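Taken from a larger complex, these chains appear in their original positions, while the remainder are omitted.
Going by the order they are written in, the chains are A and B; count residues from 1 in each one.
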């Protein structure tokens, strides 16, 4: 395959994804603000750019996966940014978890420059990215989606299409994160009642994880909530509490725009804010359930 | 098999359960306040009692599954009730969803009479009961549990043991119901945001039901929440909203005793109370999510 792909953002998620494109035979040009993080991929055959625009082929395809709105704005609209080179027919596949507002704005700006913005935020931890087990929420113009679909199939186990408006994929991504947080809160409340009644916490997770809630979130997060294991010694934090707070705020912003009261989301927001106030912002976001225990006089 | 089993409460759940015991070859004596409801089982070979005590064999095993605390007290402690005949070594297998407080009290009273109270509340709709697909939460004295285990295996697909204190099984049952309610609220909030953004409601359930939440509750309840189908024309209401409210109150009572604040449970409680205030007490409890839509100005 001779297609050249740009890839911006070589972090814990970006690296395994870019690597999978490389392994699939694509020519991959990578950019990361902290250049050192691209060393491993360059050693494996990737080319390196000094600025975001360096990895963009006019009319080509560039992926980005960065940590927040500010970073995405910077690599896209900043000096030597993506839009300086992308041009007509170019496609920006944006995998970051960002605000609906920014997705709307970037869609508009790309359109003005006759290129296309496709949103493709992902579900899955770094291990899933490495194993090509990501789930991707996809939204954007049909023609653009058709062109990038083979690439996305290479790095994921399933694509879910949410239509022509890119920001819709971002809304769905934010919703998904909230559903996980809500499940944790519900389990934590239940386990606090159980514990104070002398019922083993794990025994409830065992039951629900084999029956009504036999799915990854209740099984895996459930185990962590039950065991009060907010950090696993053998691997880095999966998803930091402070980032979960950021995403919850993005969801609440979208809900505000849509005029939808979300009382559950407010509650998970407050638990996260409470976690930050207590100095747990850098812990895995499962630590949010510690507040439930504290409220019950446990711990 | 020659064991004679008493069975009290021949309602939508009790009938298929008793039938399965009958089919398995046990002699089954049934009692129901409204006698007509036992006709079908009698036609199939069950014996009929006029009072609860009539179906009890001294030292034997009697099942009960009735609608609330009052009914359970009445058949157990009332005139011609279970305890008048159960006696030493008798076992009362109580499958009703009742309060923790009553479970504790009945455990004590049975013990004073040298018989045993075993709690065995179930998860599953009537169809699951008919298909022997129930999940049973079991708690009570070990000896009693051993004796009734073969019977419970006959009517369920899995038993989950929650120890020696019967009331713990009741707490777990109430917790399970709440987890379902919490999942519905979370999905409903998300779907309201989606709908107001022009995202198809079902598309989100499709995604989560195939990925992070690939389990019966998110798939089945999720579909009903997405489609706003609060009643299915081809079958009776699965679980009435007003009964879900009752159970939520029982959970909150248990949480109060344990001094565990449960803000999510309060919220699901308020949604249910709101449903009752709006005249939806007899609808399926999925109708609780209608309030979420109304709050968002939908419907």
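We adopt the following convention: a residue touches a chain if its C-beta (ideal position, glycine included) is under 8 Å from a C-beta of that chain, and two chains touch if they have at least 3 such contacts.
Just so it is clear, the model here is predicted, and its values are computed rather than measured.
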Identical protein chains across the whole complex (2 displayed): 4
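FYI, only the chains that are shown with their structure count from here on.
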Chain A-chain B separation of Cα centroids, rounded to whole Å: 38
Chain A touches which residues of chain B in the complex? 100, 123, 135, 137, 158, 160-163, 165, 167-168, 171-172, 175-176, 178-180, 182-183, 185-187, 189-190, 192-194, 196-200, 203-204, 206-208, 210-218, 251, 254-255, 258-265, 267, 295-297
